[in-house]
Each structure stands twice: as structure tokens, then as C-alpha cells.
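One protein chain omitted, others in place.
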Amino acid sequence: MIVFTDYLWFNTKKRQEFVRITEEIAEIVGKSGVKEGTALVSAMHITAGVFVNDWEGGLMRDFQEWLEKLAPSGLNYQHHQTGEDNADAHLKRTIMGHQVTLPITAGKLDLGPWEQVFYAEFDGQRKKRVVVKAMGI
Amino acid sequence: MIVFTDYLWFNTKKRQEFVRITEEIAEIVGKSGVKEGTALVSAMHITAGVFVNDWEGGLMRDFQEWLEKLAPSGLNYQHHQTGEDNADAHLKRTIMGHQVTLPITAGKLDLGPWEQVFYAEFDGQRKKRVVVKAMGI
Partner (left out) sequence: MIVFTDYLWFNTKKRQEFVRITEEIAEIVGKSGVKEGTALVSAMHITAGVFVNDWEGGLMRDFQEWLEKLAPSGLNYQHHQTGEDNADAHLKRTIMGHQVTLPITAGKLDLGPWEQVFYAEFDGQRKKRVVVKAMGI
């Protein structure tokens, strides 16, 4: 059994940004030597997430507007009494999901035709990390 | 270590439909020979999901009405400028989740008393796939 671990670093220019990471994950899977198994891709910070969806600019903006409606910034959150101002980022990442597990088949990510993997930053402009753990044979 | 892969195909009659797949997954787990491990069950299309919840018709309708409130169809989504009309399906599947990992113990799905596995279709009436990957010993 192979277990292979790697990390991706992010430091987004904008506070909120979606970054496509499909190729980076595929490269790690290639390095791992896993032919049949899975790759866990998980944000290590609680104001960021990882999700799978379509790579289409309009949809990415729809997602961001939708998240702003469901979990608005600028409200008087209790979390802000600690000096923080990012409670909405915690909520938004909860909607999008904080991790995915990707199937590996015949040495490659076994994704559907439109599946792309994204890092979702909701409180960026600083260094943050995603752990990737490939497991299998 | 065993890694066993199978796929389930769906072609729902309605655009939006929840399909119970607990038995189908259990059958694949049986075929895999895995006695202790996990089974990843993941939608391969970005307008469908997989979730675990209660098998009760009223609740299924509650879920669908609730999703329509949180992520309405018929809005003027930017994604629709590409000719698509299914932005809400992308959002709804995000709420429900696109995959689950099920524990396998003593050769069987280790589910709680009311846990049932569902395929959640939000843009159906065409062929779509779910990947199942059983891993363990």
C-alpha cells in the first residue's frame, strides 16, 4: 500500500477567490505512484474550502453572489467580538465544503467530463495550505 | 489491500429526482471482497450529488422545496449566458454534497439505523454516472 502526502500553498491577491487546482492534484497523484485508490484534498484553514464543479467564469461569479446572499459579510457576528472580521468566511466555506476525496483509476484522477477541482479562498491575502493525501496500490 | 471500482448509471425521468442507492452500493461492496475499509460514492457530474439521509417521502419533498428556496431556478444567472439553464442545479448539488465515504465493517456497510444513501439529480433526463471505489482489506 502506498500513502503519499503533499501540500499546496496559496496566497491569493483578493480576499475571496476560486483557484482551479485540477492539474496540481493530478501531478501529485502521478508522483505518488498510486494506480488504484483515492486522493484526499483538504483545506487546512477554516476560512477556505475545496470543491468540485464546472470551470466556467459566469458560474464562478454566480457562486460568489449566491454565497454572499446566504452568508453575508458585514453583519454583526458574535465572532467579531474577538477582533476578527471574517465570520462570513467560516460560513461560506461550510456551504462549499472543506474537502473532497478524488478517485484514482489506472493511475489517473477518475473525474467526469466537466469535473474540475477548486480551492475556495474566503479570507485570503495571506499564506494558506491544502493537504493532499494519495492512498492505494 | 483491495481496491475495487464500479460505476452506477442513471437516467432519471424527471429533471430533479432523488434515487435511493443503498442496496446497489451494498452489492458492490459485497463483490469487492473488502471486509474492513471504506467505499467512496461520488457523482461524476457537477449537477448531481450523493447524500445520506432518511428514506421518508415527506422529508424528500421538504428537501426539494428547501433547495428551491435556497437556490432558486429561473433566476438570471450569469452561467446562463453560455446557453445553459441549469445554474441552480450546480448550487443545489453543492448544498446536498457531491460525495460520501461509507464505512465497511465485517464485510458490510456500517450504517446507522436510519441511514440511506441517495443519488441526487438536479439536471436529469440524460445519462449520468456515479463512481464507487471500495478500499480496504
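Details
To keep things simple, chains are lettered A and B as they appear, and every chain counts its residues starting from 1.
Assume contacts are C-beta pairs under 8 Å (C-beta built on N, C-alpha and C of every residue); 3 or more make two chains touch, one makes a residue touch a chain.
All values derive from a computational prediction rather than experimental measurement.
Touching the chain that is not shown, out of B:Leu8, B:Ile25, B:Met96 or B:Val131: B:Met96 (per the contact rule at the top). Looking at B:Phe63, B:Tyr77 or B:Phe122, the residue that reaches the missing chain in the full complex is B:Phe63. From the options A:Leu8, A:Val52 or A:Ala71, the residue with contact to the unseen chain in the full assembly is A:Ala71.
Chain A residues in contact with the hidden partner, per the touch definition given at the top, are 1, 3, 5, 40, 42-46, 70-71, 77-82, 87, 90-91, 94-95, 97-99, 101, 129, 131, 133, 135.
Mapped onto chain B, contacts with the missing chain fall at residues 1, 36-38, 51-54, 56-59, 61-63, 66, 70, 95-97, 100-103, 105, 110-115, 135-137.
Note that in this section only the chains that are shown with their structure count from here on.
Averaging Cα coordinates per chain places chain A and chain B 20 Å apart.
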